[in-house]
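Right, I'll just put the structure down here and ask away after.
Note that one protein chain of the assembly has been removed; the remaining protein chains are unaltered in position.
When the chains are written out, they are named A, B and C in that same order, and each has its own residue count from 1.
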Amino acid sequence: MSTYGKIFRVTTYGESHCASVGAIIDGCPPRDEKDLVHLQSGTERGVTLGTPIGLLVKNEDQRPHDYSETDLYPRPSHADYTYLEKYGIKASSGGGRSSARETIGLLGSFFPLRSYALRLSKPGRVAAGAIAEKYLKLAYGIEIVAFVSSVGKIHLPSFVTSPSGEDDDEAQDALSEEFRHLIKTITREEVDKFSTRCPHPETSERMTQRIIRAKDAQDSIGGTVTCVIRNVPSGLGEPVFDKFEARLAHAMLSIPATKAFEIGSGFKGTEVPGSKHNDAFVRRADGKLGTVTNWSGGIQGGITNGEDIYFRIGFKSPATISQGQKTAQYDGTPGELAARGRHDPCVVPRAVPIVEAMAAIVVLDQLLIQNSRKTAANLLPVLTGLPPSMVQPKSPGV
Amino acid sequence: MSTYGKIFRVTTYGESHCASVGAIIDGCPPRDEKDLVHLQSGTERGVTLGTPIGLLVKNEDQRPHDYSETDLYPRPSHADYTYLEKYGIKASSGGGRSSARETIGLLGSFFPLRSYALRLSKPGRVAAGAIAEKYLKLAYGIEIVAFVSSVGKIHLPSFVTSPSGEDDDEAQDALSEEFRHLIKTITREEVDKFSTRCPHPETSERMTQRIIRAKDAQDSIGGTVTCVIRNVPSGLGEPVFDKFEARLAHAMLSIPATKAFEIGSGFKGTEVPGSKHNDAFVRRADGKLGTVTNWSGGIQGGITNGEDIYFRIGFKSPATISQGQKTAQYDGTPGELAARGRHDPCVVPRAVPIVEAMAAIVVLDQLLIQNSRKTAANLLPVLTGLPPSMVQPKSPGV
Amino acid sequence: MSTYGKIFRVTTYGESHCASVGAIIDGCPPRDEKDLVHLQSGTERGVTLGTPIGLLVKNEDQRPHDYSETDLYPRPSHADYTYLEKYGIKASSGGGRSSARETIGLLGSFFPLRSYALRLSKPGRVAAGAIAEKYLKLAYGIEIVAFVSSVGKIHLPSFVTSPSGEDDDEAQDALSEEFRHLIKTITREEVDKFSTRCPHPETSERMTQRIIRAKDAQDSIGGTVTCVIRNVPSGLGEPVFDKFEARLAHAMLSIPATKAFEIGSGFKGTEVPGSKHNDAFVRRADGKLGTVTNWSGGIQGGITNGEDIYFRIGFKSPATISQGQKTAQYDGTPGELAARGRHDPCVVPRAVPIVEAMAAIVVLDQLLIQNSRKTAANLLPVLTGLPPSMVQPKSPGV
Partner (left out) sequence: MSTYGKIFRVTTYGESHCASVGAIIDGCPPRDEKDLVHLQSGTERGVTLGTPIGLLVKNEDQRPHDYSETDLYPRPSHADYTYLEKYGIKASSGGGRSSARETIGLLGSFFPLRSYALRLSKPGRVAAGAIAEKYLKLAYGIEIVAFVSSVGKIHLPSFVTSPSGEDDDEAQDALSEEFRHLIKTITREEVDKFSTRCPHPETSERMTQRIIRAKDAQDSIGGTVTCVIRNVPSGLGEPVFDKFEARLAHAMLSIPATKAFEIGSGFKGTEVPGSKHNDAFVRRADGKLGTVTNWSGGIQGGITNGEDIYFRIGFKSPATISQGQKTAQYDGTPGELAARGRHDPCVVPRAVPIVEAMAAIVVLDQLLIQNSRKTAANLLPVLTGLPPSMVQPKSPGV
């Protein structure tokens, strides 16, 4: 329930205003993990021991109860009502482990609280994912970079559409050259140069204006985050119920306020005919097979093929807004609820490190599972006498 | 790996051309389940016993090896290459448990093979999901209906956009009245009247033409399936890593050829300001709280709120096409691969019962988990002395 | 790995000398849990919220490294060597999360450290199990009591053997009347009156002498703990791989220093012929079926039958002893290792609350799983038309 992963496992606890928020990381490969803060166990002299790592973040924003206004109202599109329905009880201060401002219940465990307070300035990388990321970088050179790809209707340009001569229904879309280059080269340093975390100056500026308009209107606005994972080995992911993209979608939709996920060409890809959408194979410089295009987003049949993995996540507009909202009280009485204080009109830029952290957790867990098989298979004698359709003897990838 | 669920658990086996495909269903509530075929255990006199139900489907299309053409080529956007990378070996006849035509490896276990052969005509409902569906209908009146919402660029009309006076970036989208009515009332019988499974005559006709064009071009085309689940109790789903929508996304992206998932307003919802996107509460006729709009798609904070759950899944264009494709052989040699025989240019209509089956499995599993908590909590004395912000004494929903 | 349970789940962290030891409890039924210390989340005003409960115990015995003597030697029958083999690295101060004195890594998370320091005097009940115990007592009246049943060769009298006239091989054993009475009536208060936690004055006194002899000899001695669980509903436990006794054995053998487990008649029961060993049914005062004898220990076919559950666990003699031991250094050099300081010669009395805590965790988790089925089945219409061999219409227990 509050645990993610099969071998690399993260278990979290914490509500918005409790004593602390924290996590236990189990199954971390032992070795070098210096400079991580708030560690309770599982490390010595900056080196992980392989045993569970206890992470603790003190909740400096611990308040017994200051939401008197919402005592009567379940906040619309928050989790106040659903938690009450689920448990028959809820924390006095809000919806508990979820929804809008309370997201700190989850975020905090990954997210040094200091960074959360800093908001749009450069936050530290998320703790639990940071351990996974560090391992992936060190052992495989895996790079994970996320960025903001839209705020409201302001989209970072990515697709180009060529009208088809015959029929509008067959106008053809393709990833723009510019976007493909971005996917291949973008770094966290470049992303973090922009307060919007959208690494496209003109679009970033328009996003900033859009966020200001939302703020001025005491309103909020959502957006999307695109993430790319480079240098993932082929062979990760399990057939059927644990396909790589299925576990990735699961992890991403466990981030508060997410409503949508697409891998590779995603929804747009449903409109592209197979003859265009198929990723033809080609021999790469290193002798292995690669693909000319990458509509698949690095995954075929639920298993990674070694190409870049990229995906996009949709975050809804924050439910907490300053303007008054006509709604009903818990007992059904109609009325108007007005949130007090100032609220962040757009949380998408702050979601970027969370997306990267969850991606790292998914990749490491799948990698550890595949490692167990790969190592097991390698201990057996080489198979002989099989037809080439089963084991391609000349295949450079086997 | 090949198991889905925590309490209601489905484990499957089978490749495209093996002796049989099958599944074991564990954790099924005992009782009435007549008229299901291919049962090996767990039932007697048409009644389930609570013990594991063994389902078996003979693979009538069992062929030792007839894909000689693909012995040299990994088929583009198939799983031939990735399975070989993962396991160092693969079934001679294809990508094993995944990808395009081989999907029978998964589908077959749910899907009486006869129905698969019948293709676009009325297939029987999927076996494993059928057991879950039957329970949900009988015990809770839960209805699950999926339908085709797009084929290529032909979309069933759903959103209406009202241009905003001030700024194009704030043009507002809303679900059309027609679409909202469809979600509330659509039945399987209506869906199955259309060979496309799109219950909108005009759109269905355009889809049919689009599929014919794909076929004539020896090409293929993808599409989307929308699914609605009605009468789900509030309180299902677990905070953090097992949010209802996270497990739903996981299940849907385990269906072959899926690339995208969105719940409720989805990606479109990221463009709608919070003031419009928030679902205000209102007292329903039965005295409980409901919401005026339903952008949330029946889920808030990862937990169901009792409103209709609706979501959309994107299926890529089938990778198997009849026209020749320039690609590389396993050893990297460039060449042209041509698939033999006739291939289905659009599989989306056939995916409809699979989506419904997987949805039923997710709902039942979450329901059983919540049952265990609910029953446990009900055995304790009523809590007294708590402030109204923790337990709303007048709340009609507690 | 570091998580136990399917619905009621405990995840722990901590080594012997790290900053803190702790646990996360997930899946706890919400409601009244006052007076628990060290809670970080998941409660408010002494009431659990259903969300994960974070428990934290500061490690007051945190020492960077003071075991210089053992730097050269892997301590015999400790985990120094095996942890190093497993992870390629270990905490400098010992075997990490396991073995002898370091057991605090596990115990601490359940066990307020203060109590651990108090040792043989009355320790507080173990925290994680305490929450489970409290629920079980409140909702079902379930009682869990463990006691020391042997220290070395000093056994609390339990079996009586009647020589058979014909053949020594058929001499018959039976639980003594005195022991059966003890099982039915023993309370924690009675157990805690004895520093040995053996509630039989004469035996307790002999055990005390035995422990003193071990101490005087700079040696150590093991023993057994017997545990009884009363008032468990029938129907808990799952067929095949999650039999009640299988999960109980798993939980008990996860306690450090355990080497053996037996349920009901255990090893002795293998010597008793079926005609004597079978537990005949009888109508109980409440109209339900009970059994005359209880060799089964309350479990038949892996499922509880409503009778008292009792089992016994063997704890080896502590590996840490003060006398010198001839052994080898890490590099194979022979030598003599002498532990410094004073060591507890017998840990069995201190294991009693751990056994009770683990038992509570197992029962609650199985109860929650069965609740989900039971509730699900109860929502369906009553089955009719089945032969009496499938549903016994007159059965008082259905």
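Quick note on the criterion: a residue touches a chain if its C-beta (ideal position, glycine included) is under 8 Å from a C-beta of that chain, and two chains touch if they have at least 3 such contacts.
A quick note: this is a predicted structure, and the numbers were derived from the prediction, not measured.
Of the candidate positions A:Val148, A:Leu289, A:Ala328 or A:Leu368, contact with the hidden chain is made by A:Leu368. Summary of contacts with the chain left out: across C:Lys134, C:Arg188 or C:Arg210, the touching residue is C:Arg210. Touch with the chain that is not drawn comes from one residue among C:Glu205, C:Glu271 or C:Asp308, which is C:Glu271.
Panel shows chain A; residues 6-7, 27, 29-32, 44-45, 47, 50-51, 135, 138-140, 239, 367-369, 371-377, 379-381, 383, 386-387, 390 of it touch the chain omitted from the view. For chain B, the list of residues touching the undisplayed chain reads 1-3, 7, 9, 11-15, 18-22, 24, 26-27, 30-31, 39-42, 44, 47, 49-54, 56, 86-92, 96-97.
The working rule: only the chains that are shown with their structure count from here on.
Counting every residue number used by either copy at the chain B-chain C contact, over half are found in both chains.
If you average the CA atoms of chain A and of chain B, the two centres end up 22 Å from each other. Rounded to whole angstrom units, the spacing between the C-alpha centres of chain B and chain C is 44. Multi-chain contact residues of chain B, defined as those touching 2 or more other chains: 239, 369, 373, 377, 383, 386-387, 390.
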